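Starting off with a structure, shown below.
With one protein chain held back, the other chains of the complex are shown just where they sit.
So that you can tell them apart, the chains are marked A, B and C in the order they are listed, and the count of residues begins at 1 in each.
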Amino acid sequence: MKKLINKPEDVVREELEGMALAFPDMIKVHFDPNFVYRADAPVKGKVAVISGGGSGHEPMHGGFVGVGMLDAACPGQVFTSPTPDQMLEATKMVDGGAGVLHIVKNYSGDIMNFEMAADMARSEGIRVLSVIIDDDVAVKDSLYTQGRRGVGTTVLAEKICGAAAEKGYDLKKLADLCRKVNINGRSMGMALTPCTVPMAGKPTFTLGEDEMEIGIGIHGEPGRERMKLKTADEITEMLALSIIEDPPYRRTMREWDEAKEEWVDVTLEDPPFKAGDQVLAFVNSMGGTPVIELPIVYRKLHQVCEKKGLKIVRNLIGPYITSLEMQGCSITLLKMDDELIKLWDAPVKTPGLRWGM
Amino acid sequence: MKKLINKPEDVVREELEGMALAFPDMIKVHFDPNFVYRADAPVKGKVAVISGGGSGHEPMHGGFVGVGMLDAACPGQVFTSPTPDQMLEATKMVDGGAGVLHIVKNYSGDIMNFEMAADMARSEGIRVLSVIIDDDVAVKDSLYTQGRRGVGTTVLAEKICGAAAEKGYDLKKLADLCRKVNINGRSMGMALTPCTVPMAGKPTFTLGEDEMEIGIGIHGEPGRERMKLKTADEITEMLALSIIEDPPYRRTMREWDEAKEEWVDVTLEDPPFKAGDQVLAFVNSMGGTPVIELPIVYRKLHQVCEKKGLKIVRNLIGPYITSLEMQGCSITLLKMDDELIKLWDAPVKTPGLRWGM
Amino acid sequence: MPITTDDVIEFLHRAADMLHENKEYLTELDSAIGDADHGINMDRGFQTILKKLPTVEDKDAGTILKTSGMALVSSVGGAGGPLYGTAFMQAGMAVAGKYELTAEDLLAALDAALKGVMMRGKSKPGEKTMIDAIDPAVTAMREALEKGATTLQALEQATIAAEQGMKNTIPMIAMKGRASYLGERSIGHQDPGATSSYLLIRLMTEMAREKQ
Partner (left out) sequence: MPITTDDVIEFLHRAADMLHENKEYLTELDSAIGDADHGINMDRGFQTILKKLPTVEDKDAGTILKTSGMALVSSVGGAGGPLYGTAFMQAGMAVAGKYELTAEDLLAALDAALKGVMMRGKSKPGEKTMIDAIDPAVTAMREALEKGATTLQALEQATIAAEQGMKNTIPMIAMKGRASYLGERSIGHQDPGATSSYLLIRLMTEMAREKQ
């Protein structure tokens, strides 16, 4: 294992220390329990937005803390969900009195830990709503699995909800917005090479010299198909068509009902893409992909969208939700409307995403 | 070779096509000869800043074209200097009547091709000055080699000179500023893994499972020493001390003398770093390094600078001058003063670097 | 012979040692159908329990178990943390205030643990999880006690059932947790969580046998 690290068990703590030293104007870092939070938290009267998950996907989530995006992020060990005390302490730290939105990726670990944290925070008198992101079309059924994984759309939801919170959306409206982003965003990824979790010391999976994995998850979860290497154009077309032609997806998720004061099952359905839709196109690097290759993927994605009648009105290209040094990419398409475009364009100032300020 | 590309010979063209599709508000791309230029070029009355070099180092240089940074960038084939006609046409395209500054990295190919281009542009009546960046302390002598290679300081010079041009610096003053950035900036890099040029199809060099190359160049040029893998802290300390303790470096470079109307030899000397200096600390990813590892390097760099009495007043962390999928990092320290800090903080809007707008 | 709080504390110490010894084994199982960390997770969690124990050594069994559950929740993360954490916390609630536990108390605690895992994981038997070891164990113990068995006899039945339940996960298709993404490919592998649950139940039985 070749890595720029010291001891494997110190990776997350040392990364957080480095972030704190590098970006003191944007973020602060709390240790034991670990979380990253806005340097100016709590922002009074503003709904706070929190996310979190296993480390190894940087800049997500810690790199997205700052004005116009997250108020706090809770990093677990590499590829391991954080623990509820992290989310609880982060929630208490950033609550500005208007409640806290938890943006949770759909992994059993994340769901359970965030659920416990939300229960604890509510028992301490803080309003918390949670919205789950499950956008990975590589997972086809929700009946026999945990359902679709949360991937690229998470980054977009964090940016958009962060901007909305900044503009004064209340907690209810913000949760609705987040749900809207989730059902309108879909992703699929692929890997050319695996990655190695520092504590494990060996690759999470192996691929032959001429093989790739299509539909891979961000922890190296198996995808739809392992197949012979193809060209960038063919790969991009496969990913893009899987997303664009994905049929309506229906699943039941547990959400907190503030009126009933209990967790209730909510059924949601993704509306399919259709010609004429305006979209945000997000080409994400898995972390180890040469920068030069991303525009090559974007180029073909643009062509496929055009052919399918989708108009790309915004884009994002780069390593934003990564899997350590994995080579490969994922594509996310998010159907946009005027509200989402305005929120996307709003200023953001975080270590990992910045414009307008 | 596993890459997200189509045909190896189409990589550069397709990347440029993707960039043009993705960032039409910031850049335009000219083909045959190939160059990227500001969407609003030429900016009348502003000195234009141009750079260029082999591809494979993205986002440098094409990703740095836009308001507050470069007016044009000329990409060669992967790891191959561009040809003079690219620089000539780019120079003609972006000249706003106030002259053009060529920022050239110190590789024999880049120097010769830019020199020819400058001669041609001048013969067509355009004022051109060239400044060479040679900041790689891994190269110790300048007597028996081409001299120090141009690496990380190039990114900083492009940002700072771009801001100065925007603020109205004239050509002479801008060249002086660029020279000042160059003699005050020093870098050193290292690699854990090699990279593969698409057209070559196999890695440019090989490293054992427990080996790394210290002092490597951005094309995989051999460094100071091939050694056993060390911890991130040890590696960072080695790079940082090589930079901080580098003795005054003296070299002779060819520059255009506008009064004499000929190329003349100019001798420059880098002033060494000393306790009390304010610096910009730049931790650069070679391209394939997991994002989580960069703050770990920054953390130690911060400690070493502190111990040596250098105060980090600004920083930049990420993949900015890469070597395809190479894993590893480079460190650049640039001594800052009020002028440089102000120019660094000025707004910039390019595909690869953006803030303040 | 009733179970004392000292027994509970001894159990936690020995469980920590046992899981430490089985760290590689559990991780190996998890690497086949999960993310290769279940042994590392359980070890980290139980080492954290050991650190917390001194603060509750003189407390009732409920407090000791709840504190252990909280230690798991706050140190393990992933799916294992909230699941085992909830199990221990619920078990603690079931025996709150008690300093001595009867066989019926033990059954109530195990049953509460099972319900806690099902609630937290939204899961049921047959989905290739730890529930497939715990659920048959609880049933076996209940049936044995109803038939007048001793604590040891009831635990021995529970262990046999847990082992069988654990082995039954091998041919199952996973429907919960990471393994579910493997679909058919999860068949043929023993579930790591069911294995750690079996090991904990077996340890209880061993201790009861020694105390005879």
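Just so it is clear, a contact is a pair of C-beta atoms (placed from the backbone, for glycine too) under 8 Å apart; a residue touches a chain by one contact, two chains touch by 3 or more.
None of the values given here were measured: they were computed from a predicted structure.
Looking at the complete complex, one finds that the omitted chain is in touch with B.
Checked against the hidden chain, the listed residues B:G18, B:G162, B:P194 or B:G217 yield one contact partner: B:G217. Of the candidate positions B:N6, B:S51, B:Q77 or B:N284, contact with the unshown chain belongs to B:Q77. On the side of chain B, touch with the chain left out of the figure occurs at residues 33, 54, 76-77, 79-85, 107-109, 112-113, 115-116, 139, 144-146, 149, 197, 199-200, 204, 217, 219-222, 254.
Note that in this section only the chains that are shown with their structure count from here on.
The chains in contact with chain A as well as with chain B do not exist; no chain meets both. Rounded to whole angstrom, the centroid-to-centroid distance between chain B and chain C, based on C-alpha atoms, equals 58 Å.
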